[in-house]
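The complex appears here minus one protein chain, its other protein chains still in place.
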Amino acid sequence: MSFSTWVQMGGYAIFVWPAYGIAAAALGLLAGGTIRRYRMAQRRLAEMTATRRGEDA
Amino acid sequence: MVSFKALLLRDLRLAFRQGGDGAMAVIFFVLAALLFPFGLGPEPEALARDAVGIVWVMALLASLLALDRLFQGDWEDGSLDLLALSPLPLELVVLAKALGHWLVSGLPLLIAAPIVASMLQFDAAGLPRLVAALALGTPTLSLLGAVGAALTLGARRAAVLVSLLVLPLEIPLLIFGVAAADPAATGDGSTQFMVLGALLALALPLCPWAAAAALRQALD
Partner (left out) sequence: MHRFANPARFMRVSQKLLPWLATITVLFLVAGLVLSFLAPPDYQQGESVRIMFVHVPSAWMAMCAYTSLALASAAALIWRHPLAEIAAEETAPLGAVFTGLCLVSGSLWGEPMWGTWWAWDARMTSVLVLFFLYLGYMALLNAFDDPTRGRRAAAILALVGFVNVPIIKYSVDWWNTLHQPASVLRMGGPTIDPSILWPLLVMAVAFTLLFVTLLVIRMRAALIERKIRVLDAAASGALG
């Protein structure tokens, strides 16, 4: 099967690809946002404990 | 000492003194339903076909109108704390409130609905069934509404939030209510009526229980 035939998905391309695309986008954004929030929280906590240690010292 | 009857009568007296809420619900119901001929076009067949649905949707929306104030007055002036401490179980307090709500905004709807339906070119032969379906369904609306009101007590934008919470829960009721009253449906709708009855039977114990739990959270 050629690549272009495969992409056409037997004529259902406009249904199949958006379905997978939207799923990938939604879940990707969800994962990305989650990881970003986590990293920002970690960084903020590290900053705060560093300054506190700095103040106590 | 607060009894169920005393609480109910007090709420009804307050409602009549204020005059507003019940009358407002009915006026909104009639007015909003009458927008549909303007929106959908005045053809009698089309309106008659949609009349049951329009009446039911408007009943749902009308019952939402006074909900955010169901517990709010008592909560703000401290009466709710007293009621919670009284020997009357909080669940019965909720039931009294829901019953009051229904008497003030649900019952007048039963009178207004046949008039509105007729104005929407609904065949008069179907009116008894419509009123019966509404009579069985509107108490459940008040009960579900009480749960929503209790959950949103003290929330920001409680009025809108109540609608967002309560309407999805009322959709099954709407579906069966319309099916029960629909003259075009085959059969006499007795299954749908039984479902409406079952929903009310479920709501009667469960809604006060959930609402009371929510009120206790609010009073903590």
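A and B are the chain letters, set down in written order, and residue numbers restart from 1 in every chain.
As a working rule, contacts are C-beta pairs under 8 Å (C-beta built on N, C-alpha and C of every residue); 3 or more make two chains touch, one makes a residue touch a chain.
Everything quoted here is computed from the prediction, not taken from an experiment.
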Touching residues on chain A - with respect to the absent chain: 9-12, 15-16, 18-20, 22-23, 26-27, 30-31, 34-35, 37-38, 41-42, 44-45, 48-49, 52
Hidden partner interface residues of chain B, rising order: 147, 151-152, 154-158, 161, 164-165, 167-169, 171-172, 175, 210, 213-214, 217-218, 220
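Following the convention adopted for this analysis, only the chains that are shown with their structure count from here on.
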Inter-chain centre distance, chain A versus chain B - centres from mean C-alpha coordinates, in Å: 44
